[in-house]
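Before I ask anything, let me first share the structure, which is written out below as structure tokens.
Note that one protein chain is taken out, while the other chains of the complex remain in position.
In order of appearance the chains are A, B and C, and numbering begins at 1 in each one.
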Amino acid sequence: MKIYRNKNKQAKEKSAGKHLDKDAISPEVDENIETIKQRLGDPFDFMARSYSYGKDRFALCYIDGMVSKDDLERTIVYPLMDWLRENDSFDTIGDRDFRQHIQIPTKMKETTSLSSTMDDLLRGNIVLFVQGRRQAFIASDQEWATRAISEPESQTLIRGPREGFVETLSINATLIRRRITNPALRFKSFVIGKVTKTQILVTYIEGYVNENALKEVINRIESVDTLEVYETGMLEELMEEKGYSPFPTIQSTERPDVVCSALTEGKVSILMEGTPFVLIAPTTFMSFFQAAEDYYTRFDLSTFIRMIRFISFWISLALPATYVALTTFHQELIPTNLLVSLAAQREGIPFPALIEALVMEGVFEILREAGIRMPRQIGPAVSIVGAIVIGEAAVAAGLVSPAIVIVVSLTAIASFANPYYSISGSARLLRFILMLFAASAGIFGMIVFTLALFIHLVSLKSLGQPFLSPLAPLSVKKQKDAFFRFPLWWEDRKKKKKVGG
Amino acid sequence: MQDWKTTMKANKTTREKIVLAIVWGFSLYYIIGYLAGIDPFPITVWLKAIYGPIYHTLFGG
Amino acid sequence: MKAVYTIFIFTVMVFTLAGCSGRIELNDLLLITSVGIDKGEGDRVKLTFQATNPQAQAGGQGSSGAGGSTNPDYTFESEGYSVNEAVNNARNFISRKLFFSQMSMLVVGEEMAKEKGVKEILDFLERHYEIRDNYFFLIAKDSSAKEILSTLTPIENNSSKTIEKLINISEGSVGIKDGITLENFIRWLYGEKRSPVALGIKKKEKNSNVSNFDTLNDIDGNPNSIQLTGLALFNEDKQVDWFTKKESSAWGVLTGRSADIQNFTFHCPDGDGRIGILLKDIKGKAVPTLKGNQLTYRIKMSGQMNLQEMSCRLKLTEEQGANAIQTAVSKGLEKQLVETVRKAQKLKLDFFGIQSQLFKNHPKSWEKQKDNWEALYQEMKVKADVQVYIESPGARLENNYESK
Partner (left out) sequence: MNLQVSRFQFFSIVLNFIIYSSILMAPGITVINAKQDGWLSMLLALGVGLAANFLYLMLFKKHGYPSLFELMDRSAGKWIGTALNIVIVFYALHLTAMVVRNLSNFMITDVSPYSSPYIYQILILLVVAYTSYHGVKNLFLISELFTPFISLFVIGSLIVIIKHFKIIELKPFFYNPPSAILEGAYSTLGFPFIEIMLAGAFLTYVKRKDKLVSIALSAIAIGGAVLVITVILVIGNDSAYIVARESYPTYSVMRDVSLTTTFKRVEIIIGIAWIIGLFFKISTCFCVAMMGIKHLSKSKTFRGYIVPCAILVWAMSNGLHKTFIDFTNFVSMDWTLYWFTLYSFVIITMLIGLARKRA
């Protein structure tokens, strides 16, 4: 990676000197094509077709596979040929006529810079060079193989739209446009990544957006200095506050409806070419527990389910630690009958409870990772082995007690009960640290860790907005959508100007 | 607006240095005394000597 | 950033140096479910620990297989000149750490309670951090604590669990709510200057030897049973006498610790039939009043009853019949209460907290008469007024013995 970067730098420095005069477009069509070919290193998929009519020539350049070839002839070549047939020569016509005529195909722009021509070419546009002209005409007719819009796999629901974002930026923008048909919806385009030159869109609703957050987002995007981005996850990491935190301070989603709801709340979202995951910022801790479906089902049920999510987050964070603390420090807190059966289960187990818990949690994490990475065909094999290893065999062999199996599986189930994968990842990570604290000072250690965790959380900021927002600093007004989901008719969900976050 | 990724580090003034030295000095003096098993700053004894008699005159016993 | 590293280094230090102190694994613990204390040889005390046998409790799961073939519990004996010493001696032959938190009762042998008193036991148990003060305090009647604890009882297999359930669930015929805990005992003895009482427990058949697991295969459950008896009465910390079961339940009614539901049986007002009732919600006051030199104990109670059985010649369908039963029951109860107080007076011991009630309600007049307590108590008049109403005659109104 490093070598590559250095090489790149050298190459850039070398070419920098000659850059200015080379950027001009030559009136000779073939010369232009040659230059581009040379600069791109004569790629196999670079297509250049020249057409002559008498001494008039024009040429189309495009990258194979990024352009709709069917339309190419119909929209650009035929009209131009027709026109030439009628008018003899390009020379005889005024500029205006030419441009009007050439509007026939899809949207078109013109440029005099060769390098921007090349950028457009690489983004899947068609470049038209005309003999004797120092401009290039760029028609955008991108079409390449994309995934069809399908149900998002990371955030599924029972009731609600089934559409998810895809890897194509323009389609994603359309998905948002279709939900918010408001002239105030804004898309601001940026290009980041020195090498990848990835296009991103900052989306917000003018007049509703939290201006500070917007300013902050743009400021941070502009100051991102990186060579490559392929996924919003990378951008997220580059944009977050400094300092180390296991918690994500920028939310990501695959669902257009979630993005739209965030936009109306005054938040900013960032779309990127090549990934279905869209960033939402600023975000709060609470919003990681709010699924889109909460607003599509009845409020009482949603509130209940939201409570379940909070509880399961806590379980997935603290249950193994609680088990360790209770069984090794605070046996007096366990009811007698339970203690007797726990003690009976622990008979003959060679490991201390901490090691037992750590090993089993570790095994589970391995299984989970294997389950995600493995080829689909091996799936049943892994699940059988996993079930036998952490379920039956380990207990029967007397390696671990049945109680810890229950604890681990409850933890595992609880960690899946969250609409956002990123926040349950935090719980996964912190669980192990919490277990160490529990094993060194019992419940006291857990309390100390929890305090430290919350101090960290209250000091976290998401784009300058407090991360634990409706709770600390406390805002009674915003409580209606924090722990509870109050009925929508209680008060119109007024999206005030400064709500974001 | 650029400060979200930079840390501010100011140089210490003389006054700060003196206070810091006193704080560290007292802290180390106390902890070494404590670890060595002597009471390096017997504030409890002094306070008892001062307030004990007052308490007993107030409430007897 | 420097501070972050400092914190990190400190954390590592904490985990490595001081960490894990006070930690103990479950399989290093021996759960003590009850402790028995008897008089040992000479000056010594003999402690009996009943501990769960974790291997057996696994019940079906694990290698031991059939859950009925091993003892659910073990008892250990250990002697010493003080309780602490005896516990320490036990550490010499018990391989695990004795764990007292889950202890549910303390049983003291009658001999010990009568001759040596329980004072020195109490201090150890109270000071011990693991031991809660709210476990039951029992005196083993006519036997040693060891005998009670090493009895394999039917149904529960385990004497301490049996006793716990006897007190909590079936409440026995003694009918005392929540039993009597050590904390109650201490409070009465030291806090209120009241003569304490403790629950009594005894074997159903005195001479049966049932500490072998095989006896549980005998269908005859009686020989291994243990049963609640009347309360043990203490003077200071030494046991002096026993209440009968009737007196015990009267004590419960008088001190407001009576169970919600109690069974009573009384004689018919005329003839030799019997009335069996279920007494519910007996509530009221037993208040001592002091007028000059005359102490009066006024008992005013009211309650509901359900008729359980009746073999009197009374017609329940008529009002007189119902009234007659009510009076009979009320009078019977009154008599029972009065007799109980009389017995206490005879023993010159105040089991009802009369002194502390006097002090709390009439501190001034009590101050004057305090030194004269013994005489006052001897002369105390007892006035009982009990009203019991029939709530339900049971599922049947008429009875088989009605005089036609």
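Methods note: a contact is a pair of C-beta atoms (placed from the backbone, for glycine too) under 8 Å apart; a residue touches a chain by one contact, two chains touch by 3 or more.
This one's a predicted model, so the numbers in the text were calculated from it and none came from an experiment.
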{"item": "Touched by the hidden chain, restricted to displayed chains", "value": "A, B, C"}
{"item": "Listed residues C:114, C:132 or C:298, member touching the removed chain", "value": "C:132"}
{"item": "Positions on chain C where the hidden chain makes contact", "value": "3, 6-7, 10-11, 13-14, 18-19, 21-24, 129, 132-134, 168, 181, 183, 186-187, 190-192, 357, 359-361, 363"}
{"item": "Hidden partner chain, residues of chain B it touches", "value": "10, 12-13, 15-16, 18-20, 23-24, 26-28, 30-31, 33-35, 39-41, 43-44, 47-48, 50-52, 54-55, 58-60"}
{"item": "Those residues of chain A which, in the complete complex, touch the missing chain", "value": "329-330, 332-335, 337-338, 440-445, 447-448, 451-452, 454-456, 458-459, 466, 468, 471-474"}
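The rule we apply is simple: only the chains that are shown with their structure count from here on.
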{"item": "Identity of the chain that, by mean CA position, is farthest from chain A", "value": "C"}
{"item": "Whole-Å gap between the CA centroids of chain A and chain B", "value": "51"}
{"item": "Geometric centre distance via CA averages, chain C-chain B, whole Å", "value": "55"}
{"item": "Cα-centroid distance, chain A relative to chain C, in whole angstrom", "value": "67"}
{"item": "Per-residue multi-chain contacts in chain C, two or more chains", "value": "none"}
{"item": "Residue list for chain B, restricted to those that touch at least two other chains", "value": "7"}
{"item": "Chain C residues touching chain A - in the complex, by the definition given at the top", "value": "14-15, 18-20, 22-27, 29, 31, 33, 52, 54-59, 61-62, 99, 101-102, 104, 130, 132"}
{"item": "Contact set on chain A toward chain C in their complex", "value": "327-329, 331-332, 336, 339-349, 352-353, 402, 436, 439-442"}
